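The structure appears below as structure tokens.
Yeah, one chain of the complex is gone here, protein chain that is, but the others are all in their spots.
Right, chain A next:
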Amino acid sequence: MDIMVFAGLKEKIGGTHVTLDIKNEPTVKELKETVYRQYPALEGDVFQVACNESFVKDTHILSKTDEVALIPPVSGG
């Protein structure tokens, strides 16, 4: 599963996407756990998950065709 990352997360990972080794249709909670397991450098970093450009809760189920992004705390304006 291919996930977009931004800002500080992108710099820590060293790329604009992460490819997660994860089962089909994971929940957002499972996705977060997998991110922290595969990218230990992100320990302590918080982020929300966006699915198809909307914020989603931990219980939301993601599908392969969704556009998924990790959204660190925003600082626009």
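Note that a contact is a pair of C-beta atoms (placed from the backbone, for glycine too) under 8 Å apart; a residue touches a chain by one contact, two chains touch by 3 or more; residues count from 1.
Everything below uses one rule, namely that contacts and distances are computed from a predicted model.
Chemist: Missing chain, UniProt name, options "ABC-2 type transport system ATP-binding protein", "HPr kinase/phosphorylase", "Molybdenum cofactor biosynthesis protein MoaE" or "NADH-quinone oxidoreductase subunit N": which is it?
Modeler: In UniProt, the chain excluded from the picture bears the name "Molybdenum cofactor biosynthesis protein MoaE".
Chemist: Which is it among A:Gly14, A:Pro40 or A:Gly76 that touches the chain not included here?
Modeler: Of the candidates A:Gly14, A:Pro40 or A:Gly76, A:Gly76 is in touch with the missing chain.
Chemist: Against the chain that's been left off, what residues of chain A make contact? List them.
Modeler: Interface residues of chain A facing the absent chain: 4, 6-8, 10-11, 48, 50, 53-57, 69, 71-77.
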